[in-house]
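Heads up, one of the protein chains got dropped from this complex, but the rest are sitting where they should.
Coming up: subunit A.
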Amino acid sequence: MSEAILELDGLSKVYPGGLKALDDVNLTIRKGEIFALLGPNGAGKTTLIGAVCGLVRPTSGTIRAFGHDLATDWRKARARIGLVPQELSTDMFEPVQRAVAYSRGLFGLAPDPARIEEILRSLSLWDKKDERIMALSGGMKRRVLIAKALAHEPDLLFLDEPTAGVDVELRKGMWAIIDQMRAKGVTVILTTHYIEEAEEMADRVGIIRKGQLIMVDEKEAMMARLGRTEAHISLASPLSELPPALAQYPIELEEGGTSLCYRGGDGTGRGKAEVADITKALIGSGIDYKGIDVRESSLEDIFVSLLGEEEEQPA
């Protein structure tokens, strides 16, 4: 396991109104990983980022980044952290290149036009460098914010809902940008409520809800632990009961016997293999079918089931 780059220890935040937005969060982020913080709106994702980046004052707990305690050594830590906020907040009248150069200076680095050019090119913003930010599309504004966050060459980058409200193509573009970060060894913490995004990008996923970090695990491990295969086999003619050959499988008849439903496996692909076996058994038993619909459960399903379990537990 590589070194810890960020350590949250018992981090809590109670807003002045009394709302507990973070509740005893413990989390260690390792160097170079892409970590997705997944949770519904209002879960506390932005608050968590804010606490690390200096926008929110924690009520209790400690935050260490690069070994520096943020309560005391915030200058050293902040110099190495970049933040792309959830809202598209930029000085609309400023030209792109100047805005990015400003960010670099603000973080205490000497001007480096070549470096700024490289950043703008990597984000396909170079031909817009002299445009005022207000003249850009939403997707480009988001990239300007990323360029600003990268201008001081941070080792740790926060992306708060980087693809909220952008279309599929732009979302793919964002994934490509995160891949670039990964290649450069930048540690990325992103928040999202698009499960697809966490699934596509992250090495590890943390699920947060009502300020509590419910679960943190490697993406694959989480899938293996909680993943399911679900298959629906439409039959050529209805069955009144399950044939004995299928008794060993987690399967049931539905829709008045016109369809078989399989739910099993564990997210490692075992389910798919079983579905294949079931089709062979069906043919062996002389049962004809018209179609098969197989679906691997996504993080979304995991998420929903996790939250469901939580909900069922008495308070």
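In this text, contacts are C-beta pairs under 8 Å (C-beta built on N, C-alpha and C of every residue); 3 or more make two chains touch, one makes a residue touch a chain; residues count from 1.
Following the convention adopted for this analysis, contacts and distances are computed from a predicted model.
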item: Among "Transport permease protein", "Acyl-CoA dehydrogenase", "Thioredoxin reductase" or "Fe-S cluster assembly protein SufD", the UniProt name of the subunit that does not appear here; value: "Transport permease protein"
item: Among A:Ser103, A:Thr163, A:Thr192 or A:Thr229, residue touching the chain not depicted; value: A:Ser103
item: Identified contact with the non-displayed chain, of A:Val56, A:Ala164, A:Ala245 or A:Cys261; value: A:Val56
item: Interface with the undisplayed chain - residues on subunit A; value: 15, 47, 50, 53-57, 74-76, 78-79, 81, 83, 85, 87, 89-93, 98, 102-103, 105-110, 148
